[in-house]
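Structure first, then comments.
Every protein chain of the complex appears in place save one, which is left out.
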Amino acid sequence: MIPSLNLILQSILDGVFLGFLYSLMALGLSLVFGVMGIINFAHGDFIMLGSYLVWILANNMRSDPSLTSIVTVPLFFVIGAAVYTAVIRPVLGKEPLIQIAVTVGVGYVLQNLALMMFRAEPRAVQTTYLNFYVGLSVVSVHVAKLVSAFLSLLIILGVHYLLTKTWVGLAIRATAYDREIASLMGINVGKIFLLVFGLGIALTGLASSLWMTFGKADPYLGSSFGLLTWVIIALGGLGGVSGLLASSIIVGVIQSLTMTLISPTVSLAIPYIAFIIVLWFRPQGLFGKG
Amino acid sequence: MSDAALLEVVNLSKRFGGIIALNNVSLKINKGEILGIIGPNGAGKTTLVNCVTGIYRPDSGRVFFLGEDITGKPPHLVAVKGIARTWQKIRPFYNMTVIEAVTAGALLRTKDVLKARNKAEEVLEFIGFPKSKFEMLGKNIALIEHKLVDLARAVATEPKLLFLDEVVAGLRPNEVDIIADVIKKINKEMRVTLGVIEHVMRFVMNVSDRIVVLHEGRLLTQGTPAEVARDPLVIEAYLGTKPV
Partner (left out) sequence: MDSRTLSSIGLPALLVILVGMAVPFLVGFNQYYVLLALQSVVMASIALAWNIIGGYAGQLDLASFAYIGLGGILATMLMMNYNVTPWLGMFLGAGISATLAFVIGYPLFRFGIKGVWYALSTAALVVILHEVSIMVLGPFDYYIPFVEGWYYLRFRTWENLYYFSLVVLASIISLNLYISRSKIGYYLKAIREDEVAAEAVGIDIRKYKLLALVIYASILGFIGYIYIVSQRTFSYNTFSGPQSVYVAIIGIVGGLGSVSGVFTAALVLKIVEEYLRGYLGGVLPGLHLLLFGVLLIAVGILRPEGLSTLTDTLARKIKTRVRGGARE
């Protein structure tokens, strides 16, 4: 049975919207990696736990999940700052294996926290305002996905503006470039690290809120989003916003098409396979940092 | 290509993005000599060594060692061929003891761990590293001790050619003299040819038989220490550094 053109176009459109949200998820990771050289193994698990949190909040507030971002964003910033201070900062000078192990530990803690609180069951939010399709002539636009994509793009551009046009952003970029020189210029590198890590986690909080407007919370989100965001960064590089957006959209579309044309189960495995392939064929440059 | 040349570098070039680190550099290192390689920061000294030892692949040019073309060969093969090096930014084996670290070097030439360990002890004693500290972990020793262990580790691989990359950087004057003596010993008694990359003039002028000067990726001039010290081109390139 050959799928109709409509179906394919629909799939691509959904994939594009998804891609924007993915780029929001990847942005936090990219910032932390670019500025601190730390790879947060637990990044996806923050999104996972965040999604469950949004589920609780949205059901209690009886509102659309996107509104929970009022709570999740500042909360996750604080959580990020706390994790940085307690876990990341103490291991900054230590050998890489310990640094990775510590973030693996954080991820493990988050996963089991979710297991303890939610028994590994998927959860979807009851009250979503925009979880429906609007039919246009050729395709239907899923409004929640559209809004998430739009908000993601807005935030990404906002962060880009922050980085390029403000003093803080300049300080962040200087630190990313060379932290020794930055500190010699009077930049408080410790504070920058704290800020960036907090921001990175805050973005995951926002992403969780947006995801829950049409998605479900489940314990596997951690590893699949985690790997997805890494694929995106490996593909798009750490360069700039355009690279990030481009690779996110490609990934989103591929995943969406696989789900429609092959099967949902295979589409689940796509992030993992893509990750391994990307690692093999991506030029040395990215990993030369190690 | 002359018979005495142990290493010959021909028209070596290497660029990183927009920066040309090496620009058509050609030079020879003769068997048995101590060649000093000097030049201001960014002259391409370390890049040269990295290209010879296989860490970088040169963009163009060739590297010949004992007549064999070793251009672009990976570092471990270069070590097997007989070229060793020490590190500008120290690279200790933090969680291994001193004797273990040097044994790892000695294992290049023998499979037997016991033999390698004996060799490692010999080398460490030859270099003058105190026996009482053989069992100390890499993370617990001082900078001068790191340099000695680095030397020992490299020498244990029985190289014919040894590059020392700013080996006395960060050392006190008396420690510099210690290293200078050790190096001369290695050259004379162990018959190891040396390429000494250095900034500290007093040291490199002292130990070298011959000197090449690099500047902005190019070979500026070469000659005896005395000749090079007087050369106006060299003085100009180095404007601002301390006199010899």
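Letters A and B mark the chains as written, and numbering starts fresh at 1 in each.
The rule is short, and it goes like this: a residue touches a chain if its C-beta (ideal position, glycine included) is under 8 Å from a C-beta of that chain, and two chains touch if they have at least 3 such contacts.
Because the structure is a prediction, the values reported are computed rather than measured.
Enquirer: For the chain that does not appear here, which of the shown chains does it touch in the whole complex?
Expert: The undisplayed chain, in the complete complex, is in contact with A, B.
Enquirer: May I ask which residue of B:87, B:129 or B:203 touches the chain that does not appear here?
Expert: B:87
Enquirer: Among A:62, A:119 or A:165, exactly one should touch the missing chain; which is it?
Expert: Once the missing chain is taken into account, the touching residue is A:119.
Enquirer: By the contact definition given up top, give the residues of chain B that touch the hidden chain.
Expert: On the side of chain B, residues 53, 55, 74-76, 79-80, 84-85, 87, 91-96, 100-101, 103-105, 107-108, 111, 113, 116, 138, 153-154, 156-157 touch the unshown chain.
Enquirer: Footprint of the hidden chain on chain A, which residues?
Expert: Those residues of chain A that touch the unshown chain are 39, 41, 87, 90-91, 94-102, 104-109, 111-113, 115-116, 119, 223, 227, 230, 265, 268-269, 271-273, 275-276, 279-280, 284, 287, 290.
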